[in-house]
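Here is subunit A:
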Amino acid sequence: AAAQADTKIGMITTLSGGGAGLGVDVRDGFMLAIEQDGRDGVEVVIEDDQRKPDAAVQIADRMIQSEKVDILTGIIWSNLAMAVVPAVTAQGVFYLSPNAGPSALAGKRCHPNYFNVAWQNDNLHEAAGAYANDAGLKNSFILAPNYPAGKDALTGYKRMYEGELSGEIYTKLGQTDYAAEIAQIRASGADSVYFFLPGGMGISFLKQYAGSGVDLPVVGPAFSFDQGILQAVGDAALGVKNTSQWNKDIDNPANAAFVAAFQEKYGRLPSLYASQGFDTANLILSALDKAEPADQDAFRAALKAAEFDSVRGDFRFGDNHHPVQDIYVREVIKEGDVFTNKIIATGLTDHADAYAGECKM
Partner candidate 1 sequence: MSLLSLQGVEASYGPAQALFGVDLEIAEGEVVALMGRNGMGKSTTIKTICGMLAASRGELRFDGHDLRQLPSHKIARLGIGLVPEGRRCFAPLTVEENLTAAARPGPWDFKKVAELFPRLEERRSQKAGSLSGGEQQMLTISRALMTNPRLLILDEATEGLAPVVRQEIWAAIAWLKTSAGLAILVVDKSLKELSAIADRGVILNKGSNAWEGRIGELPADMADRFLGV
Partner candidate 2 sequence: MADVVLKTDNLCKSFGALKASSNVSLDLRAGEIHALIGPNGAGKSTLIKQIAGNFAPDSGTVELLGRDVTALDTVARARMGLGRTFQISALAMDYTVLQNAVLGALGGQGRVFRFFRNVMEDPALLEVACDALERVGLTDDAHRRTADLSHGQRRQLEVAVALTLKPKLFLMDEPMAGLGADGSHRLTGFLDGLREQAPILLVEHDMDAVFALADRISVLVYGQIIATGTAAEIRANAEVRRAYLGEDAAA
Partner candidate 3 sequence: MMVTRESLLNWAMIAALLLVPLAAWSLDEPFIITLATKAAILALAGVGLNIALGLGGLISLGHAAFFGIGGYAMGILAAHAQNYEPLFEWPFLFEGSNQMPLIWLTAVVFSALAALVIGALSLRTSGVYFIMITLAFGQMLYYFAISWSAYGGEDGLSIWVRNEFPGLNTLDPIQFFAIAYVILCGALFFAARLARSPFGLALAAARQNEDRVEAVGLTPFTLRLTAFVISGAITGLAGALFADLNRFVSPTMLSWHTSGEIMIFVILGGVGRLYGPVAGAALYIVLEHLLGGISDYWQIFLGVLLLLIVLFARGGLIGAIAGREKAHG
(Lines give C-alpha, C1' and ligand atoms only; values in the text may rest on other atoms or scores of the structure.)
Protein backbone atom coordinates (compact mmCIF):
# COMPACT_ATOMS: atom_id res chain seq x y z
CA ALA A 1 0.00 0.00 0.00
CA ALA A 2 1.56 3.26 -1.10
CA ALA A 3 1.82 6.00 1.45
CA GLN A 4 -0.57 8.76 0.54
CA ALA A 5 0.40 11.46 3.02
CA ASP A 6 3.05 13.98 2.00
CA THR A 7 6.58 13.05 2.86
CA LYS A 8 9.16 15.72 3.42
CA ILE A 9 12.84 14.96 2.97
CA GLY A 10 15.47 17.41 4.14
CA MET A 11 18.85 17.44 2.45
CA ILE A 12 21.73 19.17 4.19
CA THR A 13 24.80 19.16 2.04
CA THR A 14 27.79 21.23 1.05
CA LEU A 15 26.97 23.46 -1.89
CA SER A 16 29.37 26.35 -1.48
CA GLY A 17 33.08 26.71 -0.93
CA GLY A 18 35.90 24.33 -1.79
CA GLY A 19 34.12 21.05 -1.04
CA ALA A 20 30.99 21.88 -2.99
CA GLY A 21 31.66 19.39 -5.78
CA LEU A 22 30.79 16.42 -3.59
CA GLY A 23 27.60 17.96 -2.32
CA VAL A 24 26.52 18.92 -5.80
CA ASP A 25 27.03 15.34 -6.98
CA VAL A 26 25.09 13.81 -4.12
CA ARG A 27 22.27 16.26 -4.67
CA ASP A 28 22.17 15.74 -8.42
CA GLY A 29 22.15 11.96 -8.08
CA PHE A 30 19.46 12.12 -5.43
CA MET A 31 17.23 14.48 -7.36
CA LEU A 32 17.62 12.44 -10.51
CA ALA A 33 16.06 9.47 -8.74
CA ILE A 34 13.28 11.60 -7.28
CA GLU A 35 12.45 13.05 -10.68
CA GLN A 36 12.58 9.71 -12.42
CA ASP A 37 10.16 8.38 -9.88
CA GLY A 38 7.95 11.41 -10.35
CA ARG A 39 5.41 10.57 -7.67
CA ASP A 40 3.39 13.27 -5.95
CA GLY A 41 3.65 13.83 -2.28
CA VAL A 42 7.41 13.70 -1.91
CA GLU A 43 8.99 17.02 -1.28
CA VAL A 44 12.73 17.61 -0.94
CA VAL A 45 14.14 20.72 0.74
CA ILE A 46 17.83 21.36 0.16
CA GLU A 47 20.14 23.55 2.24
CA ASP A 48 23.80 24.45 2.04
CA ASP A 49 25.77 23.65 5.19
CA GLN A 50 28.92 25.52 4.04
CA ARG A 51 30.85 22.61 5.52
CA LYS A 52 30.35 24.14 8.96
CA PRO A 53 29.19 21.81 11.74
CA ASP A 54 27.25 24.50 13.57
CA ALA A 55 25.45 25.57 10.41
CA ALA A 56 24.54 21.96 9.72
CA VAL A 57 23.18 21.48 13.24
CA GLN A 58 21.02 24.55 12.94
CA ILE A 59 19.69 23.64 9.56
CA ALA A 60 18.79 20.23 10.93
CA ASP A 61 17.01 21.88 13.84
CA ARG A 62 15.11 24.09 11.50
CA MET A 63 14.14 21.32 9.14
CA ILE A 64 12.87 19.25 12.02
CA GLN A 65 11.21 22.00 14.02
CA SER A 66 9.85 24.31 11.35
CA GLU A 67 9.61 22.30 8.21
CA LYS A 68 8.68 19.11 10.02
CA VAL A 69 10.72 16.85 7.75
CA ASP A 70 10.39 13.11 8.18
CA ILE A 71 13.75 12.11 6.81
CA LEU A 72 17.10 13.86 6.67
CA THR A 73 20.03 13.07 4.42
CA GLY A 74 22.83 14.67 2.44
CA ILE A 75 25.79 15.24 4.75
CA ILE A 76 29.16 14.68 3.14
CA TRP A 77 31.69 15.00 5.95
CA SER A 78 32.20 12.81 9.00
CA ASN A 79 32.59 15.67 11.41
CA LEU A 80 29.34 17.23 10.27
CA ALA A 81 27.63 13.87 10.50
CA MET A 82 28.88 13.44 14.04
CA ALA A 83 27.43 16.83 14.89
CA VAL A 84 24.06 16.31 13.28
CA VAL A 85 23.12 12.65 13.32
CA PRO A 86 22.86 11.97 17.08
CA ALA A 87 20.66 15.01 17.58
CA VAL A 88 18.47 14.12 14.62
CA THR A 89 17.89 10.52 15.57
CA ALA A 90 17.31 11.55 19.17
CA GLN A 91 14.40 13.65 17.92
CA GLY A 92 12.81 10.66 16.26
CA VAL A 93 13.67 11.57 12.68
CA PHE A 94 15.27 9.18 10.20
CA TYR A 95 18.73 9.94 8.90
CA LEU A 96 20.15 8.25 5.80
CA SER A 97 23.79 8.89 5.11
CA PRO A 98 24.70 9.18 1.42
CA ASN A 99 28.42 9.52 2.25
CA ALA A 100 30.31 9.77 5.58
CA GLY A 101 30.25 6.72 7.81
CA PRO A 102 32.15 7.48 10.98
CA SER A 103 32.99 4.44 13.09
CA ALA A 104 31.17 5.65 16.18
CA LEU A 105 27.86 5.69 14.34
CA ALA A 106 28.47 2.17 13.11
CA GLY A 107 29.43 0.86 16.52
CA LYS A 108 28.76 2.15 20.02
CA ARG A 109 26.55 4.98 18.93
CA CYS A 110 24.48 3.21 16.30
CA HIS A 111 20.79 4.08 16.28
CA PRO A 112 17.73 2.39 14.85
CA ASN A 113 16.80 5.47 12.86
CA TYR A 114 20.24 5.86 11.33
CA PHE A 115 21.05 4.12 8.06
CA ASN A 116 24.23 4.42 6.08
CA VAL A 117 23.70 3.86 2.38
CA ALA A 118 27.29 4.42 1.29
CA TRP A 119 29.87 2.66 3.43
CA GLN A 120 31.47 2.63 6.80
CA ASN A 121 34.54 4.88 6.57
CA ASP A 122 36.98 1.98 6.82
CA ASN A 123 35.46 -0.14 4.06
CA LEU A 124 37.36 1.08 1.03
CA HIS A 125 40.63 1.07 2.96
CA GLU A 126 40.06 -2.48 4.10
CA ALA A 127 39.44 -3.47 0.51
CA ALA A 128 42.68 -1.82 -0.48
CA GLY A 129 44.53 -3.81 2.17
CA ALA A 130 42.97 -7.02 0.90
CA TYR A 131 43.86 -6.12 -2.67
CA ALA A 132 47.47 -5.46 -1.67
CA ASN A 133 47.71 -9.02 -0.42
CA ASP A 134 46.19 -10.38 -3.63
CA ALA A 135 48.56 -8.29 -5.73
CA GLY A 136 51.52 -9.64 -3.81
CA LEU A 137 52.58 -6.34 -2.28
CA LYS A 138 54.74 -6.94 0.74
CA ASN A 139 56.17 -3.63 1.84
CA SER A 140 53.74 -0.72 1.73
CA PHE A 141 54.33 2.88 2.60
CA ILE A 142 51.11 4.37 3.92
CA LEU A 143 50.06 7.93 4.54
CA ALA A 144 46.97 9.92 5.47
CA PRO A 145 46.13 13.29 7.03
CA ASN A 146 46.36 13.60 10.77
CA TYR A 147 42.66 13.58 11.71
CA PRO A 148 40.20 10.88 12.73
CA ALA A 149 39.21 9.83 9.21
CA GLY A 150 42.90 9.62 8.30
CA LYS A 151 43.68 7.44 11.28
CA ASP A 152 40.66 5.25 10.52
CA ALA A 153 41.91 4.93 6.96
CA LEU A 154 45.32 3.60 7.90
CA THR A 155 43.80 1.41 10.58
CA GLY A 156 41.40 0.01 8.00
CA TYR A 157 44.20 -0.73 5.57
CA LYS A 158 46.31 -2.40 8.22
CA ARG A 159 43.35 -4.48 9.35
CA MET A 160 43.42 -6.47 6.08
CA TYR A 161 46.96 -5.95 4.87
CA GLU A 162 49.35 -8.77 5.79
CA GLY A 163 52.72 -7.47 4.55
CA GLU A 164 55.28 -5.24 6.18
CA LEU A 165 55.09 -1.45 6.50
CA SER A 166 58.09 0.48 5.29
CA GLY A 167 56.67 3.70 6.63
CA GLU A 168 53.57 5.27 8.11
CA ILE A 169 53.08 9.02 7.94
CA TYR A 170 50.40 11.41 9.06
CA THR A 171 50.41 14.63 7.07
CA LYS A 172 48.91 17.96 7.97
CA LEU A 173 45.24 18.32 7.14
CA GLY A 174 44.98 20.50 4.06
CA GLN A 175 48.65 20.12 3.18
CA THR A 176 49.43 20.92 -0.42
CA ASP A 177 53.11 20.15 -0.78
CA TYR A 178 54.27 16.56 -0.49
CA ALA A 179 57.88 16.80 -1.56
CA ALA A 180 59.11 15.75 1.87
CA GLU A 181 56.82 12.75 2.04
CA ILE A 182 57.74 11.66 -1.46
CA ALA A 183 61.41 11.87 -0.58
CA GLN A 184 60.75 9.64 2.38
CA ILE A 185 58.92 7.18 0.18
CA ARG A 186 61.84 7.14 -2.22
CA ALA A 187 64.27 6.43 0.57
CA SER A 188 62.13 3.85 2.35
CA GLY A 189 62.60 0.87 0.05
CA ALA A 190 58.85 0.34 -0.20
CA ASP A 191 57.30 -1.73 -2.96
CA SER A 192 54.02 0.20 -3.03
CA VAL A 193 52.26 3.25 -1.69
CA TYR A 194 48.86 3.44 -0.08
CA PHE A 195 47.42 6.87 0.57
CA PHE A 196 44.20 8.43 1.71
CA LEU A 197 44.21 12.11 0.82
CA PRO A 198 40.75 13.35 -0.05
CA GLY A 199 40.02 16.28 -2.34
CA GLY A 200 42.74 18.71 -3.35
CA MET A 201 45.31 16.99 -1.16
CA GLY A 202 45.13 13.88 -3.33
CA ILE A 203 45.42 15.87 -6.56
CA SER A 204 48.51 17.62 -5.26
CA PHE A 205 50.07 14.41 -4.05
CA LEU A 206 49.54 12.54 -7.30
CA LYS A 207 50.83 15.33 -9.52
CA GLN A 208 53.91 15.71 -7.40
CA TYR A 209 54.39 11.99 -7.14
CA ALA A 210 54.23 11.65 -10.91
CA GLY A 211 56.86 14.35 -11.33
CA SER A 212 59.22 12.93 -8.73
CA GLY A 213 60.50 9.97 -10.67
CA VAL A 214 59.44 7.55 -7.95
CA ASP A 215 57.83 4.69 -9.78
CA LEU A 216 56.14 2.46 -7.22
CA PRO A 217 52.59 1.23 -7.69
CA VAL A 218 50.03 3.41 -5.94
CA VAL A 219 46.79 2.27 -4.36
CA GLY A 220 44.13 4.49 -2.84
CA PRO A 221 40.44 4.64 -2.01
CA ALA A 222 38.10 5.90 -4.70
CA PHE A 223 37.88 9.37 -3.15
CA SER A 224 41.03 10.58 -4.85
CA PHE A 225 40.17 9.06 -8.22
CA ASP A 226 36.60 9.85 -8.67
CA GLN A 227 35.00 11.33 -11.73
CA GLY A 228 34.86 14.85 -10.34
CA ILE A 229 38.55 15.23 -9.68
CA LEU A 230 40.20 12.78 -12.07
CA GLN A 231 40.27 15.35 -14.86
CA ALA A 232 42.24 17.67 -12.62
CA VAL A 233 44.85 15.00 -11.85
CA GLY A 234 45.27 14.12 -15.50
CA ASP A 235 47.90 11.70 -16.72
CA ALA A 236 49.42 11.45 -13.29
CA ALA A 237 46.60 9.18 -12.25
CA LEU A 238 46.69 6.78 -15.18
CA GLY A 239 47.07 3.18 -14.09
CA VAL A 240 46.51 3.83 -10.41
CA LYS A 241 44.45 1.19 -8.60
CA ASN A 242 41.68 2.33 -6.35
CA THR A 243 38.91 0.71 -4.38
CA SER A 244 35.23 1.50 -4.68
CA GLN A 245 31.86 -0.08 -4.11
CA TRP A 246 30.63 1.38 -7.37
CA ASN A 247 31.82 2.13 -10.88
CA LYS A 248 30.01 3.14 -13.99
CA ASP A 249 30.79 -0.18 -15.67
CA ILE A 250 29.17 -2.40 -13.03
CA ASP A 251 27.02 -4.57 -15.11
CA ASN A 252 23.37 -4.30 -14.17
CA PRO A 253 20.40 -2.60 -15.82
CA ALA A 254 19.83 -0.13 -13.00
CA ASN A 255 23.38 1.11 -13.28
CA ALA A 256 23.37 1.39 -17.06
CA ALA A 257 20.15 3.36 -16.93
CA PHE A 258 21.51 5.59 -14.16
CA VAL A 259 24.73 6.37 -15.99
CA ALA A 260 22.92 7.21 -19.18
CA ALA A 261 20.24 9.29 -17.51
CA PHE A 262 22.73 11.19 -15.41
CA GLN A 263 24.89 11.97 -18.39
CA GLU A 264 21.93 13.12 -20.33
CA LYS A 265 20.54 15.33 -17.63
CA TYR A 266 23.74 16.94 -16.36
CA GLY A 267 26.14 16.58 -19.24
CA ARG A 268 28.86 14.85 -17.25
CA LEU A 269 29.70 11.37 -16.10
CA PRO A 270 28.26 10.46 -12.71
CA SER A 271 30.62 10.12 -9.80
CA LEU A 272 30.72 7.77 -6.85
CA TYR A 273 28.91 10.41 -4.81
CA ALA A 274 26.20 10.78 -7.43
CA SER A 275 25.63 7.02 -7.31
CA GLN A 276 25.32 7.15 -3.55
CA GLY A 277 22.83 10.01 -3.74
CA PHE A 278 20.88 8.09 -6.34
CA ASP A 279 20.79 4.92 -4.24
CA THR A 280 19.77 6.84 -1.15
CA ALA A 281 16.80 8.36 -2.92
CA ASN A 282 15.72 5.03 -4.37
CA LEU A 283 16.00 3.38 -0.99
CA ILE A 284 13.74 5.98 0.52
CA LEU A 285 11.26 5.68 -2.30
CA SER A 286 11.21 1.90 -1.98
CA ALA A 287 10.46 2.20 1.73
CA LEU A 288 7.76 4.78 1.12
CA ASP A 289 6.07 2.26 -1.08
CA LYS A 290 5.59 0.12 1.96
CA ALA A 291 5.09 2.45 4.89
CA GLU A 292 4.86 6.02 6.08
CA PRO A 293 7.69 7.47 8.09
CA ALA A 294 5.18 8.36 10.78
CA ASP A 295 4.79 4.67 11.38
CA GLN A 296 8.34 4.43 12.56
CA ASP A 297 8.65 0.72 13.09
CA ALA A 298 7.15 -0.18 9.75
CA PHE A 299 9.16 2.38 7.88
CA ARG A 300 12.35 1.29 9.62
CA ALA A 301 11.69 -2.28 8.64
CA ALA A 302 11.06 -1.20 5.07
CA LEU A 303 14.36 0.64 4.97
CA LYS A 304 16.20 -2.25 6.53
CA ALA A 305 14.79 -4.58 3.88
CA ALA A 306 16.39 -2.39 1.24
CA GLU A 307 14.30 -3.66 -1.58
CA PHE A 308 15.37 -1.40 -4.36
CA ASP A 309 17.50 -1.73 -7.47
CA SER A 310 20.85 -0.52 -6.30
CA VAL A 311 23.23 0.65 -8.98
CA ARG A 312 25.82 -1.45 -7.14
CA GLY A 313 23.90 -4.61 -7.83
CA ASP A 314 23.33 -6.61 -4.64
CA PHE A 315 22.75 -4.42 -1.65
CA ARG A 316 21.72 -5.24 1.87
CA PHE A 317 22.08 -3.79 5.35
CA GLY A 318 23.87 -5.45 8.21
CA ASP A 319 22.49 -5.40 11.74
CA ASN A 320 23.99 -2.01 12.42
CA HIS A 321 22.23 -0.53 9.37
CA HIS A 322 25.44 -0.28 7.39
CA PRO A 323 25.88 -1.87 3.96
CA VAL A 324 27.12 -5.38 3.42
CA GLN A 325 28.50 -5.18 -0.07
CA ASP A 326 31.19 -6.03 -2.59
CA ILE A 327 34.06 -3.65 -2.95
CA TYR A 328 35.88 -3.53 -6.23
CA VAL A 329 39.31 -2.57 -7.39
CA ARG A 330 39.36 -0.09 -10.26
CA GLU A 331 42.06 1.19 -12.51
CA VAL A 332 42.26 4.69 -13.92
CA ILE A 333 42.08 4.72 -17.69
CA LYS A 334 41.52 7.24 -20.43
CA GLU A 335 38.45 6.95 -22.65
CA GLY A 336 38.93 9.36 -25.49
CA ASP A 337 39.65 12.63 -23.74
CA VAL A 338 38.09 11.66 -20.48
CA PHE A 339 39.82 10.04 -17.56
CA THR A 340 37.71 7.44 -15.85
CA ASN A 341 37.87 4.07 -14.10
CA LYS A 342 37.34 0.49 -15.02
CA ILE A 343 36.87 -2.40 -12.66
CA ILE A 344 39.71 -4.90 -12.69
CA ALA A 345 39.06 -7.04 -9.65
CA THR A 346 36.95 -7.55 -6.59
CA GLY A 347 38.69 -6.57 -3.38
CA LEU A 348 36.22 -7.86 -0.82
CA THR A 349 33.01 -9.74 -1.22
CA ASP A 350 29.92 -9.26 0.94
CA HIS A 351 31.90 -7.18 3.28
CA ALA A 352 30.47 -5.71 6.46
CA ASP A 353 32.28 -3.37 8.82
CA ALA A 354 34.44 -4.01 11.83
CA TYR A 355 32.26 -2.09 14.29
CA ALA A 356 29.01 -3.96 13.80
CA GLY A 357 29.77 -6.03 16.86
CA GLU A 358 29.86 -2.98 19.10
CA CYS A 359 26.41 -1.92 18.01
CA LYS A 360 23.73 -2.91 20.48
CA MET A 361 20.42 -2.40 18.82
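Regarding candidate selection, all candidates are chains of the complex that A comes from, given by their letters.
Basically, a contact is a pair of C-beta atoms (placed from the backbone, for glycine too) under 8 Å apart; a residue touches a chain by one contact, two chains touch by 3 or more; residues count from 1.
The shown structure was predicted, so the numbers you read here are calculated from the model rather than taken from an experiment.
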Considering only this complex, which of 1, 2 or 3 touches subunit A?
3
Can you list the subunit A residues touching candidate 3 in their complex?
15-17, 20, 24, 47-48, 52-54, 57-58, 61-62, 65-66, 78-79, 82-83, 86-87, 90, 102, 104, 146-149, 151, 172-173
